[in-house]
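Here the complex is missing one protein chain, while the rest keep their positions.
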Amino acid sequence: MSDISTTIEELKQLIHDFVEERDWEQFHSPKNLTMALAIEAAELMEHFQWIDLDASRAIAADPKKLAGVAEEMADVFAYTLALADVLGIDMADTVRAKMVKNIEKYPADEYRGRYGPEDGQQ
Amino acid sequence: MSDISTTIEELKQLIHDFVEERDWEQFHSPKNLTMALAIEAAELMEHFQWIDLDASRAIAADPKKLAGVAEEMADVFAYTLALADVLGIDMADTVRAKMVKNIEKYPADEYRGRYGPEDGQQ
Amino acid sequence: MSDISTTIEELKQLIHDFVEERDWEQFHSPKNLTMALAIEAAELMEHFQWIDLDASRAIAADPKKLAGVAEEMADVFAYTLALADVLGIDMADTVRAKMVKNIEKYPADEYRGRYGPEDGQQ
Partner (left out) sequence: MSDISTTIEELKQLIHDFVEERDWEQFHSPKNLTMALAIEAAELMEHFQWIDLDASRAIAADPKKLAGVAEEMADVFAYTLALADVLGIDMADTVRAKMVKNIEKYPADEYRGRYGPEDGQQ
């Protein structure tokens, strides 16, 4: 588990260097990067497109399928960090601030087992 | 800059606890999470939908617009980590492995200033 | 059922006039329109994000939810026609040509009840 020992900045720097070495900053406008991110998110969805919810959970135990999924997740992560890099956004601060908002918006006692005000559907 | 001092695991744990305290694991099938991620990626694109590439770069210097963009990026990041949590994927390993592939696929000398085999368009 | 009596061109013209009367051709570059289309497709997905496959089928019998879904579908349709208009693409010809390809690619006898070469999962 290298998630335990790797900082956000280390991965951000890895992406930054890759882009800089190829002189690709010219393509990496925020508009283009959000498109790239949405496209990778769609490629990730493709792995789950025709299966039901249980089958999607079972992928966790299928190393071959999991590897394909993980690779798309890497692309999503990399473009998110590339965008953060271009815009000068600190992801750790941003995620923490959003989770504070979410904790206020969805009090645990009120939303336990329900996703929205009206429903508790799966 | 807390990206320098925050590990991937710390943010993953933050999301994990939020979901667990609300008993939301039942909604967080991988299929549903990939849809949630794609939806947030689209909400992020919305901020850049009608502007040109230069205007999208200018957002880095506009604190109010930047805050809106950052919040959508937090959602994308959070759902990616929630998915990694559910599937047992180490994001740091996965991103590093993908970047090794990318470095081989796009040799710096060959791809400097060009994005694909055929074009160098912006 | 006005789908029976309405041509593609009539709807395309409706969109064309709406855009022209507002002098919005300047915003409707193909790049921007594909973003708009992807964003509307994501808004459509939002209605199905946390529910299972059976619950998604049940929406056909829920007039209130169906109206919300139909409105997002109208947006998807409208942006597709706006893009066809800008690029000079005939949608009827294009869909027919693609279905000819699909019929060759997925012979009915071979693909009955299965979605891909390897699986017949729901």
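Here the chain labels run A, B and C in written order, and each chain numbers its own residues starting at 1.
In the analysis below, contacts are C-beta pairs under 8 Å (C-beta built on N, C-alpha and C of every residue); 3 or more make two chains touch, one makes a residue touch a chain.
None of these values were measured; they are calculated from a predicted model.
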Which displayed chains the hidden chain touches across the whole complex: A, B, C
Interface with the undisplayed chain - residues on subunit A: 27, 32, 35-36, 38-39, 41-43, 45-46, 48-50
For subunit B, residues in touch with the removed chain: 35, 38, 50-53, 55, 115-116, 121-122
Contact footprint on subunit C, counting only the chain that is left out: 1-12, 14-15, 18, 21-24, 26-27, 29-32, 34-35, 37-38, 41-42, 44-45, 47-48, 51-54, 56-57, 59-60, 66, 69-71, 73-78, 80, 83-84, 86-99, 102-103, 106, 108, 111-113, 115, 122
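In this section, only the chains that are shown with their structure count from here on.
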For subunit A paired with subunit B, centre-to-centre distance based on mean C-alpha positions, whole Å: 4
Whole-Å gap separating subunit A and subunit C, where each centre is the average of the chain's CA atoms: 26
Residues of subunit A whose C-beta touches two or more other chains: 35, 38, 51-53, 115, 122
